[in-house]
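One protein chain omitted, others in place.
Chain IDs A, B and C follow the sequence of writing; residue 1 opens each chain.
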Amino acid sequence: MRPIQFEKEDRLTNEVVFKDPVHDSIHIRHQLILDLIDSKEFQRLRRIKQLGTAQYTFHGAEHTRFQHSLGVYEISRQICDHFVRNYPEEWNDAERLVTLTAALLHDIGHGPFSHTFEKIFHTDHEQFTIDIILDEETEVNRILKRVSPVFPNQVASVITGKYPNPQVVQLISSQIDADRMDYLQRDAYFTGVTYGMFDLSRVLRVIRPYKDGIAFQYQGMHAVEDYIVSRYQMYMQVYFHPVSRGMEVTLDRLLTRADDLYIQGKLTPAVPVLEAFFENRASIVDYLKLDDHILMSIISSWTENQDLHLSQLAKMFLHRRPLKSIEFNIERDLTKVFHLQALVSQLYYDEDYYSMQHRSSDISYDYSLKEKAPITLIYPNGESVDLSEASPIVRTLSDNLHGDDRLYVPSELLNEYPDPQKQLDLFENIYHEFQSYIINGRVRRKDELDD
Amino acid sequence: MRPIQFEKEDRLTNEVVFKDPVHDSIHIRHQLILDLIDSKEFQRLRRIKQLGTAQYTFHGAEHTRFQHSLGVYEISRQICDHFVRNYPEEWNDAERLVTLTAALLHDIGHGPFSHTFEKIFHTDHEQFTIDIILDEETEVNRILKRVSPVFPNQVASVITGKYPNPQVVQLISSQIDADRMDYLQRDAYFTGVTYGMFDLSRVLRVIRPYKDGIAFQYQGMHAVEDYIVSRYQMYMQVYFHPVSRGMEVTLDRLLTRADDLYIQGKLTPAVPVLEAFFENRASIVDYLKLDDHILMSIISSWTENQDLHLSQLAKMFLHRRPLKSIEFNIERDLTKVFHLQALVSQLYYDEDYYSMQHRSSDISYDYSLKEKAPITLIYPNGESVDLSEASPIVRTLSDNLHGDDRLYVPSELLNEYPDPQKQLDLFENIYHEFQSYIINGRVRRKDELDD
Amino acid sequence: MRPIQFEKEDRLTNEVVFKDPVHDSIHIRHQLILDLIDSKEFQRLRRIKQLGTAQYTFHGAEHTRFQHSLGVYEISRQICDHFVRNYPEEWNDAERLVTLTAALLHDIGHGPFSHTFEKIFHTDHEQFTIDIILDEETEVNRILKRVSPVFPNQVASVITGKYPNPQVVQLISSQIDADRMDYLQRDAYFTGVTYGMFDLSRVLRVIRPYKDGIAFQYQGMHAVEDYIVSRYQMYMQVYFHPVSRGMEVTLDRLLTRADDLYIQGKLTPAVPVLEAFFENRASIVDYLKLDDHILMSIISSWTENQDLHLSQLAKMFLHRRPLKSIEFNIERDLTKVFHLQALVSQLYYDEDYYSMQHRSSDISYDYSLKEKAPITLIYPNGESVDLSEASPIVRTLSDNLHGDDRLYVPSELLNEYPDPQKQLDLFENIYHEFQSYIINGRVRRKDELDD
Partner (left out) sequence: MRPIQFEKEDRLTNEVVFKDPVHDSIHIRHQLILDLIDSKEFQRLRRIKQLGTAQYTFHGAEHTRFQHSLGVYEISRQICDHFVRNYPEEWNDAERLVTLTAALLHDIGHGPFSHTFEKIFHTDHEQFTIDIILDEETEVNRILKRVSPVFPNQVASVITGKYPNPQVVQLISSQIDADRMDYLQRDAYFTGVTYGMFDLSRVLRVIRPYKDGIAFQYQGMHAVEDYIVSRYQMYMQVYFHPVSRGMEVTLDRLLTRADDLYIQGKLTPAVPVLEAFFENRASIVDYLKLDDHILMSIISSWTENQDLHLSQLAKMFLHRRPLKSIEFNIERDLTKVFHLQALVSQLYYDEDYYSMQHRSSDISYDYSLKEKAPITLIYPNGESVDLSEASPIVRTLSDNLHGDDRLYVPSELLNEYPDPQKQLDLFENIYHEFQSYIINGRVRRKDELDD
C-alpha cells in the first residue's frame, strides 16, 4: 500500500484556525480536512460528551468528542511537522495525509455513554468507526473517496492497526499516542484537576520516528515518565471516581430495565429510535441517529413512565441521585457481598435493579499499560531500551495497580440513619444489618470488631 | 423585612467542595445550599448550556448554567467573607443567607437557547425564575420554606431588585456583580480566549460595602477598568461573533417555521412538549420539562420532516450550516438590504425563512453600561466619584460602542461562485447581482466602484 | 544593502532549546545565534535586571535582560516562520539572518538601573548597543564578522532604524514590535499581574508584512486593541508604581550625592570602577565591567561610608526604605510644592538630597503611542486604515493619558505622627505644617477645607 500525498491544490490559501482552550489553536491547512470536519457525521460528535458520566462529579467536564478529535488531529499535525524538520530520513511525509485523516476520524463511531450503552446493547463503537469510513452512504466516505477509491480503506486500516507503516499506526494508537496525549490534557482542563497536565511540548520535542515505529530520545525520559504518572493520576482521580461510576451503574440498571420491559413487550410508549438496538439489529443509519440529546430525552420521558422501576431509575439518573458504593476485596469478601445484595433485593421489590458490583477497570478506557507495544527510548548512538526498564516509577505503575471493586446500592443504606419516625421496621432491621458489615467505606474484615 | 440568618445547625460539619476549573473550588458550608443544589430544578441547569449557540464558533464553550450558578454563589461567598472581616461596621452578616441563596438561584428560570426561544414564544426566564422560587410545587420552594415561610419571597425580592438592602441587590445585579464576574471568567476559560481574564482576586479585594450599596476603593480603579475592558472584549470577540449569531438566526427561522406550521395545523407529527408554547399558555410544569436535550431531539426529528423548509432549516442547524452574513449601516443601507432580501426570496420559494437582519445588541446580554447603577469609587477619606468620571477608558466604552447590523442569507450567496456546470441560470443571475452590492464583507457604499 | 542569508552549514543539526517560562521554549537553529548567546557581552545581560527597581514593589520581578533578549529573538523567529509560510510574496526570507540577530542584540548595551544611571552620568545605552556591535574588541563583533565584514553595520542599522527594509526595522522597533510583545508578557509573568497578558498567539497570527512595513489583518483588530490596553494597564499598574519610582528617586539622590562628593574630592575610599563615569569619559571597556552586582556592592559599601548623607541614602536603598510621595498638579500646585521642599530641607541639614519631584513619564519607557509609526490594519481587499481611526478605545488611550507628578519626601513626613515623646519640637512643627497641605494622598486644593 503506497501512501497517497496531499495534492498541492488541496492546500488552503489561508489556513482555517479553530480556537481551542487546550492547544490554543487548531490549524487546518487542507480542504479535505475542512470538508471532513463539516460532514454531518463529524458534526454529530458535537453531541457526544467525551467523558460520559464524569460531568456528574466534575461539573466542568462537558467537553465533546468533537473537540477531542480536533485535538488529536492537531497533535498529529505538530508531530508530522516535527518529523519532517528533524527526521527527514526516518519519516516519509507522504504519510501525512493518511495520518491526519485517521487522527481526525478515529473516534467518529462513538455514541452516547458508549461504555454502558455497548455493554447493554452489544454494539461496538470501533466497528461503527470503520463502517462510517467505508459505508458509501456517508458524507465522510464520499469526501475520502475524492482522494482515491482506496483511500477510505487506507484510513480504516490505520485505525484497525493493519496499515503497513508502524509509525503511522503508533502515532494514532499506542501507549503514548496523539489520542491519549489530547484526552489527558483536555480532561484535565475541563475537569479542573491539574493531574493530567504533563509537559506536552517537551514530549512533542523528544518524540521521534524509527524503523519499528515511534520512540523517544533517551534524554526525554522524564517527560515521558511524567506523562505516565499523569495518566495514572487521571485514572485514580477522575476516570475511576466512585460517583461517576455510580451514575454509570445507575444508567446500566436503567437501560437493563428498559431492555427487560421491551423483551416482555411491556415498554410503552414505544421508543422507535431504540428498537433496532433492543433487537440487536442496529444499522449504521440507526446508530447515526443516536446522540446524547436523544438518549437524555428518552430518559426524561421515562421519568413519567408507568413502570415503577423505569421511572424510579430514570429520575435517579436525570436528577443525579445515583446508587452509592462501598469498596470490597473480590477474593475475600464475595460471599458477604452477595449477602448484602440479597438484603437490597429484600428491601426493593425482590428485584436486582438496585444493586450492582462494579470494577473500576470495567470502565471504557484501556487502562493496562501492557496490552499495547512498549515505549522505547533511543540513545544518541542509536541503541534503544524499554521505558519500564529505564524507569522504576513506570515499572511500578505497570505492575501494581488495578483499581478497585465496589458494590453499589441505594444511597439510603449508606447515609446516616434517617428520621426513625418515618421508617418502617423492615427498613430499620435491614439498614442495621447492612451497616454492621461496613467500616471506613468498605466491607469489614472478620478480625475487625464493631466500633 | 428583617434578614434571616443561617442557623447554627444548618452549618455542615465538613464542608462539601465542588471542583471547579475557574475558581478551583466551590465551598459549600450549609445544608440549605447543598439541598438546593440537589433539587431537581437546579440539577436541570446541567442541561442548559450557558452560551447557547456560541459553542458552534468556540467548540470549548459547552459549559452549563449549573456551573455558572455555582460560580456566582462562590464569588458571593468570598465577598461576604471579605466584608465581614474588613467591613464589620458597614456589612450586616445576617444578610449572608439571602445573598448566597439568591446568588445560587438567580438563573434557575433559564431555558434552552433562551434568547431566541423567548423571542419566538414570548416567555420570560426572569419570570420563571421567580415562579420556580415561589411555586409551592417545586422542590426549591419547599427547601426555602424550611428557613421561614417568607424566605422564598425574600430571595425573589433580591432577584427582582426590590429587597430593601441595596448592598445585597447590587452584589447579585449591578454593572459589576457576582453574576458578571463569574460569566466573564467562565466564558473566557471555556472558549479559550484570554480576553475575559481580569484580575478577579484584586477586584474582590477592593470591593467594599457602603451605605448605598457596593463600591470600590479608589486605589483599585485599574482593576475595575480592567474588568470593564475585559467585558468589552468578550462582547466584541465572543458574544457578538457573526457565526454564533448566524446559528441563532438559523434557529430563529427554524422555530418560526414550526410555529407557522402549527398555527396552520400542519405540524405533523405533533410535538406535545412544545404545544403549550405554540399556544402561549406554558405553565411552570411545561417549562421545567424543557432543556437543551429535548429541544435538540425535536430538531433532530425535524430533519426528516415532510415539510421542506422545516427539514432544511433543521439540517442547517443540526449540521452547523448556518446562514452567513454581511455587515450593513442601518441608516445608509436599509433600502439595499431590503432589495437583497427580496433577491433571496426570489431564489428560495418566495419565503422569508432564508434571510434575516440581526443587530448584535439584540442578543441575550445586557450590554449597555448605562442601564444599571453606576460604579462608585471611594477615596480613603470617604469621598466618592463615579468610575466613568475617573477613567477616560471607561467613558469611551460607555459612549461609543454599539455592535453592528448584519444581514444573514444562505451561504451559497456569499461563498465563491460554485461549479458553473451545476448551476441554473436563475441562481447565476441572482448570485452576481447580489455580489455586486458587497465589498469587504459589507454592503458597498455608493461612492465605491466595482473592483 | 543586500540582505545576507543564513548559510546552510550554519544550521544546527539539532536545534538547541532554552526552557522559557513565557514562551515555553526558545528554539535556536543556527550556530551564529548560539555563539552570540555564549559571548561574554551577551552573558553579561544575565546580570542586568529587566525592570530596575520594580522588584522592590513586585518581588517576583527579578527577571533579566538576558531572558528578555532571548524572548524578543523567539518572537521574531516565529514571525519570520509565519511570514515565509503565509506571505512568501511580501516577505523576503533572506532578511531572517539580520532580523534575528538584531532582535537578539537590541538591548545588549543596557546597564544597571539604566534610566537613573544614564540621567546622572550622561551615558546612553542605545549608543553602547551600537558600540558593542561595532567595536572590534568585543566577542559579539568578532562573531558577527564571520558572516561578512559589513554584517555588524547591517545589524546596527536595523537597531538605529536606518536599515532600508522597513519590515525588518518595524519588527524590532515600532508601536507593536517583538520587543514590546515580549516585555509586556514577561513583566506580567514575573510581577504576577495579569494585565500584561494579551493574546500573543492571535497577534502573531494576524501580523503581516506589506510594502511599507508591518501591519495587521483587519479582522485581528481586537487582538491588537487588547495589546494596547494591556500596555496601558502595565504602565498604570507596574511601570508607574509610586513605590518603584520612590526607589528610583532614592537611587538618584544617592548617586547624585556620590557625584557631588567626587567632584569635591571627598569620595573616600575611591571607587575605581565608577571614576570614568564621574569624569564623563567612560569607554566601552569601563561600561562592560558594570552590572547590577557591581553597583549593588558599591552601594553596600557606602552604607558604612563616613559621609552622613551617602551612608543614609545607601541604607535607604539597600534596606528598601525609600522616599515616599504625594501627587500634585504641576500647573496648579508648583508653588506649594517648592514650599514643601523647603520645609524638607529645613528638617534635613539644609540639603536637597531628601526631596525630589518625579513625573511618571520620566521613567525609562517610551510611553507615548505617537512617537513611532502608527499601527496599520489591512482589509481583505488590500485597503488599509490606521488603528486609532478604527478603534475608539485606542484613540482614547493615545490622547488622554499622561501619568502623574509626585513629590518624594522622607517617609516620616507622610506616616502617622510618631510617638510624641521622642520627637523634637522642630519636627513636630514642620510635620504639622507639611500635613496641612495634604489630602487623600495629594496636594490639597485651595477650596478644600481642613478635615
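Definition applied: a residue touches a chain if its C-beta (ideal position, glycine included) is under 8 Å from a C-beta of that chain, and two chains touch if they have at least 3 such contacts.
Not measured: the values here are computed from a predicted model.
Here the missing chain is touched by one residue of C:Ser297, C:Gln346, C:Asn381 or C:Asn415, and it is C:Ser297. The residue from C:Leu261, C:Leu318 or C:Leu414 that touches the chain not shown here is C:Leu318. The chain not shown here is touched by just one of A:Gln233, A:Asn305 or A:Gln341, and that residue is A:Gln233. In the complete complex, the residue from C:Gln31, C:Gln167, C:Thr191 or C:Ser325 that touches the missing chain is C:Thr191.
On the side of subunit A, the interface with the absent chain consists of residues 193-195, 197-199, 218, 222, 225-226, 229, 232-233, 236-237, 379-381, 383, 392-393, 395-397, 400-401, 439-441, 451, using the contact rule stated above.
Seen from subunit B, the chain kept out of the figure touches residues 14-15, 17, 24-25, 86, 201, 205. Within subunit C, the residues in touch with the undisplayed chain are 18-22, 24, 38, 40, 43, 46-47, 55-56, 58-60, 62-64, 66-67, 70, 189-193, 289, 291-294, 296-297, 300, 315, 318-321.
To be clear about the criterion, only the chains that are shown with their structure count from here on.
With centres set at the average Cα position, the gap from subunit A to subunit C is 51 Å. For the pair subunit B and subunit C, the distance between C-alpha centroids works out to 43 Å.
Work out the mean CA point of subunit A and of subunit B, and you get 31 Å between them. For subunit B, the set of residues that touch two or more other chains comprises 193.
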